[in-house]
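All protein chains but one are shown at their positions in the complex.
Chain lettering (A, B, C, D and E) follows the sequence in which the chains are written, and residue indices restart at 1 in each chain.
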Amino acid sequence: MPVVHVMVWKGFSNAAKKRVIEGMTRVFTDLGVPAEAVEVILHEIPKENWGVCGEQASERLKQVQTP
Amino acid sequence: MPVVHVMVWKGFSNAAKKRVIEGMTRVFTDLGVPAEAVEVILHEIPKENWGVCGEQASERLKQVQTP
Amino acid sequence: MPVVHVMVWKGFSNAAKKRVIEGMTRVFTDLGVPAEAVEVILHEIPKENWGVCGEQASERLKQVQTP
Amino acid sequence: MPVVHVMVWKGFSNAAKKRVIEGMTRVFTDLGVPAEAVEVILHEIPKENWGVCGEQASERLKQVQTP
Amino acid sequence: MPVVHVMVWKGFSNAAKKRVIEGMTRVFTDLGVPAEAVEVILHEIPKENWGVCGEQASERLKQVQTP
Partner (left out) sequence: MPVVHVMVWKGFSNAAKKRVIEGMTRVFTDLGVPAEAVEVILHEIPKENWGVCGEQASERLKQVQTP
């Protein structure tokens, strides 16, 4: 059943992607949902396409690293 | 940064909602993302609006419980 | 694989929901995707929450019927 | 062309919905996009289904009003 | 009215995209919805960004072809 859409900044490492997919799935298996039923979809968004506080994250949060 | 949309069947208990929100947030804090940056949005979908294998979950998965 | 989110006006009949779920799934099975892999999620949106041309559909498209 | 999905807390007044739909559409008409091409879809989310900082908004932001 | 978001693996052929767009639209015209009202948006997701059963589809479903 559950479908999870995760919006993150572009540039997540493959290791971070694996951890997000595993971790989100485990949240549901801990609730008794079978792992086969869980789909996790990562949407990588360029920082210039993400607005925070009315500004592009590429400007406002220039120094913040993507995991 | 991260925004997480979680689609589940209608009828999740409040305890299950809390666990989903906490668990999804922890996946990101474990990666070094501050908790304040994580938004989790639960979309509760009636089983008759969820299609699996070409059929409504309300028919095909009638006996499956929502956590 | 495919996950399909369908946004429609609130008030679709159960027969119309079935036809949407069957039809969307068949589009993929016709392409060789197994039916078990297809999830279709119907989001019913009240007409006052749907904006067309800068106006609520509940006003602008008052006379249009939902199937 | 543009389709805008707006996630807000449940309980927006009809006046606020109108202003969101008008305002979002005007952002695009100001860029030369015809109003007929703009669709705005408001998703109202109960505060207990919205997680901020690992907690339900219904608890963490109990006193914050919905416009 | 209807807006359809279709999430598929990256790499769909142009012919497959056309068939998805035509097929999804026909589901609604068969219900009496005018074709002009139907918008279909295809989101192509890299297999390493799609989690199934807690694993990346790029690993778990390595041998499965995209149509």
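Operating definition for what follows: a contact is a pair of C-beta atoms (placed from the backbone, for glycine too) under 8 Å apart; a residue touches a chain by one contact, two chains touch by 3 or more.
If you're wondering where the values come from, they're calculated on a predicted model, not measured in any experiment.
Novice: Spell out, residue by residue, where the missing chain touches chain E.
Specialist: Spelled out for chain E, the touching residues are 14, 17-18, 20-22, 24-26, 29, 35-36, 38-44.
Novice: Touching the hidden chain in the full complex, which residues of chain D are there? Just list them.
Specialist: 1-9, 16, 19-20, 23-24, 26-28, 30-33, 50, 57, 61, 64, 67
Novice: What residue numbers in chain B mark contact with the hidden partner chain?
Specialist: Residue positions of chain B that touch the missing chain: 3, 39, 41.
Note that in this section only the chains that are shown with their structure count from here on.
Novice: With contacts defined as at the top, give the pair, B-D or A-C, that has more of them.
Specialist: More C-beta contacts join the chains of B-D.
Novice: Per the centroid of Cα atoms for each chain, what is the distance between chain A and chain D, given in Å?
Specialist: That gives a centre separation of 22 Å.
Novice: Roughly how far is chain C from chain E, centre to centre by C-alpha average, rounded to an integer in Å?
Specialist: Taking the mean C-alpha position of each chain, the two centres sit 14 Å apart.
Novice: At which residue positions does chain B touch at least two other chains?
Specialist: Each of 7, 20, 24, 26, 43, 50 in chain B touches at least two other chains.
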